[in-house]
Every structure is written in C-alpha cells, then in structure tokens.
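Only one protein chain is missing from this complex, and each of the others stays in its spot.
What follows is subunit A.
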Amino acid sequence: MDLTMSADQRDLRAGLRDYLQGTWTPDRLRAAAETPALDRGDWSGLAGLGVFGLTVPEAAGGMGLGLVDAAIVFEELGRALVPGPLVATFLAAGPVPGADDGGAVVTSLDLRDPVLVAEHLDSATHVVAVGDDGLHLWPAEALVAEPAPAPLDPLTPVSRVKTPPVAGERIGSAADAAGWRLRGAVLTSALQVGVAQGALDLAVRYAGERTQFGRVIGSFQAVKHLLADSLVRVDLARAAVWAAALTVDDPEAGDPGEAASAAKVLADDAASQGGRCCVQVHGGMGFTWEVLAHLYLKRAWLQETCFGQADEHARHLAEAL
C-alpha cells in the first residue's frame, strides 16, 4: 500500500488550500458563526473545483478519481472549517441530480440513530435517509423537523427530524446504504484529520508568538509535549484514513469495514484532543469567542457523533478480532 502523495495529489491539495485560504478567512468564519445559513455561491465554488464530483466517473461528468483523492480534499475542507453537509452531498453525487455540480445541497440522516438529526436542513434541497434496507430520498421541505435552539458547533445548524419519514424515493439498495456508511465514515475521518491539523497549526503559531516567564511558551516542555502528542495523533490518523480509503477502493487490500472503523477511532481522537490542546495552549484567549480554537474543538465534537461514534467503531473492531 503506497501512502505517499503523487505530484497530482500535491497539486490538488495546494490548489484547494489556496482557494480555501482566500474564502474561509477567520473573519468569514466568525461571521458565519452568527448567520450559519449556507451561501450557495460558495457551494457552487466548491462544486466548480470538483469537490463533490471527484469520484464520479469521467464519462458521467466527474473527475474519475479515487477515495484517497477525496480524503486529501476532505482533509483540506476540515482544516479550513468549511461548513455544510459536505460528506452527504459528495456521497449523493450520482444518485441525486445536481449534487455534483452544486445545484443540490444534500443532507442526510441515519435511521439507525436513536435520535434522527440532520444538519443544515434549512439550506438543504434534499435529504437522504440511510436505512438498513437502502437509501431513500426526500425533498428537504418534506420533513417535519425541530431546529436545535443552540447547536454545539455554531457553524452547523442541526435539526431533529420528528417523524421518521415513511415513504421516499428509493435511490439505493441495502448494499448502497452500507457503502454510504462506509465511505461516510472514511470521509468524516478525513475531515477530522483536517480539524486536528488546523487546530495544531493554530496552536503552534501561538506557541511561537506568546511569551510568558520571558520565553515563548513553545519553549516549555509541557507545551512542546502537548503539541508533539497532537502531531503524532494527526499523523497516525491520516495514515489510517488513507489506508481506509485505499482499502475501500480496493477490497483485495484488506477489510474496508475494519479499516474505516480504525480510521474513525483514530481521527476522532486526533480531532477532539487536538481541539482541546489548541484551547489549552491559548490559555485564557482559548476560551474567547474571538480566537478560533473553540470552532475547531466544537467541529471535532460534532463530527465525533457522525457516521458512528468511536466506541461503536471500536466495538466493530473488537468483534472482528
């Protein structure tokens, strides 16, 4: 299994990183925290870069790339804290018209969850419900839902869907639903790796600037170790995500389900610990609304609960042993 980036992949990452740096500036993120409705212009911008159609075959108008390429892209999206139902829209590209070109905003919910929750329902055009028997599609306005008065991540409005939707348009089989969950777990893990990396970058920058006791705080062993532990967690998680993406594309290479579970366990840990480290390194500033540390931490917390919590994935791994 080759876990080094090709020149094309490096270009893909660099291009996207440039675009995201220009678009999702700190001020823009702060503003989005106040008015979290999605901007369709941004959405089309992402689609224009091929974000949603990345793995759609070229013959069908996509880029025909693999899930590893998608993992690279989703890590960047996570690192930039881009809001929106990115994973669901990506997965819907193909079965849901418009998902790949920015014409549709697709959010999803998993019928297995004890509480049915969907993100960005107000901005969404479609909802995909993932059931054990298959995938079902609704126009977003068909659902009765109650928005959370205070979503944990201020950039991600969430709603509780009250009536489990009964009949929708069936757009996929049970196997498609399983594939949706699998790819969703891998891509959410990629977002988590990005969150972890973004939080680490922010913390490292601050540790190099802030002085206490006459030295930059990054020179204290305690701070260095916090950051070093974060780095180790990000690197491990990234390798696991890539391995999972490669395995999903090539099931000969291993067990895709196990690889995805391992990725989610490691990536959730990297993201939530990374967010916490970022708050901690910032001291009192880490607790303010102004410094973005809290947004990384909250996004990490949110994504921990999407596409399977770490302990469900750990249980899955244990059962496989």
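Just so it is clear, a residue touches a chain if its C-beta (ideal position, glycine included) is under 8 Å from a C-beta of that chain, and two chains touch if they have at least 3 such contacts; residues count from 1.
Just so it is clear, contacts and distances are computed from a predicted model.
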Name under which UniProt lists the unshown chain, selected from "Phenylacetic acid degradation protein", "Acyl-CoA dehydrogenase", "Heme chaperone HemW" or "Electron transfer flavoprotein subunit beta": "Acyl-CoA dehydrogenase"
Which of A:Arg181, A:Lys264 or A:Lys298 contacts the chain that the document leaves out: A:Lys298
Listed residues A:Ser123, A:Ser159 or A:Ser189, member touching the removed chain: A:Ser159
Residue in contact with the excluded chain [from A:Val223, A:Ala240 or A:Ala262]: A:Val223
Those residues of subunit A which, in the complete complex, touch the missing chain: 113-115, 117-119, 148-153, 156, 158-160, 211-214, 220, 222-223, 272, 276, 279-280, 283-284, 286-290, 294, 297-298, 301-302, 304-306, 309, 311, 315
